[in-house]
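Take this structure first; my questions come after.
Removed: one protein chain of the complex. Kept in place: all other protein chains.
Note that the chains take the letters A and B in the order they are written out, and that residue 1 is the start of every chain.
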Amino acid sequence: MESLIFYLLSAVTLISAVFVVFLRRPMHNVLSMIVVMIGLAGLFILLNAEFIGMVQLVVYAGAVMVLFLFVIMLLNLDQIRLPIDPREGRTWIGVGTALALLLVLFPILRAVIPSGTSAPETGQTMSNTQIIARELFTTYLLPFEIASVLLLAAIVGTVILAKKRS
Amino acid sequence: MIPIPEVNLGGILPALVLCLAGLVVMMLGLFIRRGAVATAAVVSIAGVLIAAAANTPLRMMDKQAFAGLINLDAYTWFFNLLILISAGLTVLTSVRYLTDDGLDMYEYFVLLLFASAGMMFMVSANHLLIVFVGLETLSIAIYVLVGILPSSKKSKEAALKYLLLGAFSSAVFLYGAALLYGSAGSLGFPELAKYFKAGQISRMAYVGMGMVLVGFAFKVAAVPFHMWTPDVYEGAPAPLTGFMSVGVKAAAFAAFVRVFFQSMLPAQMNWIEIIWLLAALTMVLGNLAAIVQDNIKRMLAYSSIAHAGYLLIGMVAGKEAGPAGMLYYLLAYTFTNLGAFGVVALVGRKGEANVMIDDYRGLAKTNPFLALAMSIFLFSLAGIPPTAGFVGKFTIFSAAINAGYIWLVVIGVLTSAASVFYYFRVVMKMYMEVPETQPAELQFSPAMLLALGIALVGVLYIGVFPTNYLNLAALSVKPLF
């Protein structure tokens, strides 16, 4: 059963990811991206990370992708068809490097032996969400606070950049 | 039952003060109609000074805080100080820039302060998560600052290029971090160090290490990951370019050294060769490309790439002497480059209309003080005694010779000799040539004069009396080993 769900979700995710990269209308790219997000959320839940899965749905598929849609509508990009042509010679060097990386990664990842408890923590009394909450507000309190500075900087920055000055 | 988190606000007080100053500036900007920039600058400087005071106790500390996520030690102290110096000088050199065209861009200081706070967290990190979050806080603030000039097309273009390549490098860095996590089971530096010491290093860990290295190489602008640098440095406002070339670079180098020396030292044999190659390429390409530039900001951008190469020599040299040399070099470079970019901002005049090297013709006639200051900054960049730049290069080169990297030093010396050519070209233009048209009068502001004065005194003082500062640098790298 787990295998079936995995293969289904990864097929959907991979095909939509190819669509994200190669489709020519920005609107289609965004819609494919939402499918990728949903597929990944399913995979996260399959990996016993329910909380992250839900955050993925709410934050990514919900908020971030709506932001993309919003900008596409704002800039009137919804009707155009983007040309697909490689940029220059060095684009191909980059693409070649990326594919070479994949070839290098595959045998290395194949050899990975998962250490620690290979099975998910069984018999635990706390849910995944509870564990994350406890860790986030105790051990990882400092990065949590730094993230607030980061978000404030992003808010201030976005307003400055997008504001029209007369 | 809820466990109580470990909180040590005293240790992160410098960064907290900067964040608070940023918030105060933000609030004040809402209520002050005219002269918001001047007020914001005063508050920022006050924040920087208080943060510097709050930073002093760190020098004597050597401990971890926040559940072992950050280090409070002399190394953190040194880099906090360096960040504060560069932030303070940048505030002073930026003031006039932001009042041009009646802009009143006080938000500039808010972002500058937040970026500095992010850097402070980054240099104190004892966990890759803190490096990442600090790095991104700094990067996001800088992306916006680069594109802050509303009327400049180049500025927006630079922001765009920096953002795309910065985000790409972050993604590579993160994938590397993920692979390291899979190998070591945790991303805390002590756990990573334990994993690398145990000896059975998987190939996945090497790939992860390599990708983290690429991420850092992007941030410090090492060849071949430097392509963004000239465009971004050219398009950004000149004072900010100065800040990027010293503050951001220092913070990135600090984290780079911390990560590789504190947690991956046992695998040194594997990464040192790569850094050797990066250093050699960076020095050669940076210096050669600088020779053919006509725009002074682009020239200084390539010069800053070349300096990243010299700093990488310090990393290759290793032991304690190499990193100690880097710390001194970064201190010297902070004063030198901020001074040089201050002059560039001043001579550029309104809207940066005069940023070609030819615009410096005859500067010695019209403004002898400014020409002299610029010459001293350029001498220091070229590494000519008695400036601080000379001592910095000398320290790093001798550390590398002691460690047996003769060829790298040969490349370093040859490329520095070549660099004298393009630095002197500017000096020659200032002293030997006359301008074709009479340029507009320069507008000195008190803040700019103060900044140039501090930079000048810094360059000469730590160049003539380097002993104390060299000892300080040696002391500050102790906690790493």
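Everything below uses one rule, namely that a residue touches a chain if its C-beta (ideal position, glycine included) is under 8 Å from a C-beta of that chain, and two chains touch if they have at least 3 such contacts.
One rule holds in what follows: contacts and distances are computed from a predicted model.
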Complex member absent from the view - protein name from UniProt, among "NADH-quinone oxidoreductase subunit K", "Peptide/nickel transport system ATP-binding protein", "Cytochrome ubiquinol oxidase subunit I" or "ABC transporter permease": "NADH-quinone oxidoreductase subunit K"
Can you tell me which of B:Trp77, B:Tyr106 or B:Tyr143 touches the chain that was removed from the display? B:Tyr143
Option touching the unshown chain, where B:Ala167, B:Val292 or B:Ala440 are the choices: B:Ala167
Subunit A positions in touch with the non-displayed chain are 2-3, 6, 10, 13-14, 17-18, 20-21, 26, 29-30, 33, 36-37, 40, 43-44, 47-49, 51-52, 55-56, 59-60, 63-64, 67-68, 71-72, 74-75, 77, 82-83, 86-87, 91, 94-95, 98-99, 101-102, 105-106, 109-110, 112, 114-121, 128, 131-132, 135-136, 140, 143, 147, 150-151, 153-155, 157-158, 161-162, 164
Residues of subunit B in contact with the chain that isn't shown? 129, 132-133, 136, 140, 143-144, 147, 153-154, 156-161, 163-164, 167-168, 170-171, 174-175, 177-179, 181-182, 185-187, 227, 230-231, 234-235
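Please note the rule applied: only the chains that are shown with their structure count from here on.
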In the complex, go through subunit B and note every residue touching subunit A. 2-7, 12, 19, 26, 66-67, 69-70, 103, 105, 107, 110-111, 114-115, 117-118, 121, 129-130, 133-134, 136-137, 140-141, 143-144, 147-148, 150, 159, 182, 185, 202-204, 207
List the residues on subunit A that touch subunit B in their complex, please. 104-105, 108-109, 111-112, 115-116, 134, 137-143, 146-147, 149-150, 152-154, 156-158, 160-161, 165
